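Only a single protein chain was left out; the remaining protein chains are all shown in position.
Letters are used for the chains, namely A and B, taken in the order the chains are written, and counting of residues starts over at 1 for each.
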Amino acid sequence: MSIQQYIQDVYGAIKSLLKGMCVTGYYFLHPKEIITEQYPDNRATLKLAERFKGEVVMLHDENNEHACTGCTACELACPNGTIKIITQFDITPEGKKKKALNTFVYHLELCTMCNLCVEACPTGAIVMAQNFEHSVYDRKQLIKTLNKPGSKLRAGVE
Amino acid sequence: METIIFYCIALFILITGILAVTARHIFRAAIWLLFALMGIAGLYFWMDLNFVAAVQIIIYVGGIVVLIIFSIFLTQQSGQKMAQASTKQTVFSMAAVVFGVAFIGSIITRFYFVESHNSMNTAVEHIGTQLMSVTQYGYALPFELVSILLLAAMIGSIVIAMKQKSEPKNN
Partner (left out) sequence: MISLEALKNEVQNWLQLHVGSTMALIAESVLLGILVIALFAVLGLLLVFMERKVSAVMQIRLGPNRVGPKGWLQTSADTLKLMLKEGLTPDGADKFLFNLAPFIIMIAAMLIMVPVAFARNFQIWDINIGVLYISSVASISVIAILMAGWSSNNKYSLLGAMRSGAQIISYELSAGIAVITMIILTGSLSVNDIIASQENGWWIFKGHIPAIIAFVIFMIAVTAETNRAPFDLAEAESELTAGFHTEYSGMKFALFFLAEYINIFIVCAVAAILFFGGWMPFHIGHWQAFNHIMDYIPSSIWFFGKTFFLIGLIMWFRWTFPRLRIDQLLNLEWKYLLPISLLNMLLMTIVAILKWYL
């Protein structure tokens, strides 16, 4: 090892160590950077990150209509069988039989929040909600029906 | 008061010394030796020889006992109790003890304890200049000799630890 290399090593080491210390020093002097959320004290004002995923929900508008056509794309996309779609055949005004959604069964206890079902949905009927307080006393309560009772397919969604 | 402290330290050194010799676990023996050496350092402090006491602790406690403990760590089966000394060993060690006591006793009875009156200058500056002085009672020559000895030991250990440059492989 040449003497020049040696001095360069020492210089580089000190420089990189100081750089690291600058980062932690900056955080030390700027307590506003702290990202800790004091849950549950700040439950009312809690703001989650934009892409945080809590559970799958189905969007319903004010007329109690949803956009799910019962195509089962989400069921096929799900890697661990979380979604089970029960379909029925509606009779259209023209007298044709048409596949439609009866019950959207969602097993929250199996879900890994992978977002694949949301990406697979062709009509944008389901989204990921940010609710994360899922604890219940009975496992059966985790099996959810996502379409609200009496809801129907929004007109114009194919 | 002073005398009481002296006898306390002396008793401590003697007891730990005896324990160091008689302990059946080698690690415990090393620890008792450590206490005996620290007692001697305490004796130096009692005599107001601060520098010697500090050096005693640095060299014996920080150096030699640590070295002994490391060699115990690296020895196989050092956790076992050592075997009881054989009769032959006991007899010889007893003889050595008797001889030692008789030798020291004879010296003491012949010369007694003479009270020294020349007060020592124990300031560190004085010790330093004395160590480097080339006048009478200076320690420059022994100091240089010891440093050459240490240098030789250091070079020797480097030579032993040095890797042989592996010859270029032919096959």
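Here is the rule we use: contacts are C-beta pairs under 8 Å (C-beta built on N, C-alpha and C of every residue); 3 or more make two chains touch, one makes a residue touch a chain.
As the structure is a computational prediction, the values presented were derived from the model and not from experiment.
Contact with the omitted chain, checked across B:I107, B:V124 or B:L149, is made by B:V124. Checked against the full complex, the one of B:C8, B:M47, B:V66 or B:I108 touching the unshown chain is B:V66.
Summary of contacts with the chain left out: across B:N50, B:S93, B:T129 or B:S147, the touching residue is B:N50. Summarising the interface, chain A meets the missing chain with residues 9-10, 17, 20-21, 23-25, 27-28, 31, 33-36, 38. One chain is missing from the display, and on chain B it is touched by residues 1, 25, 27-28, 31, 34, 38, 50-51, 54-55, 57-58, 61-63, 65-66, 69-70, 72-73, 79, 123-125.
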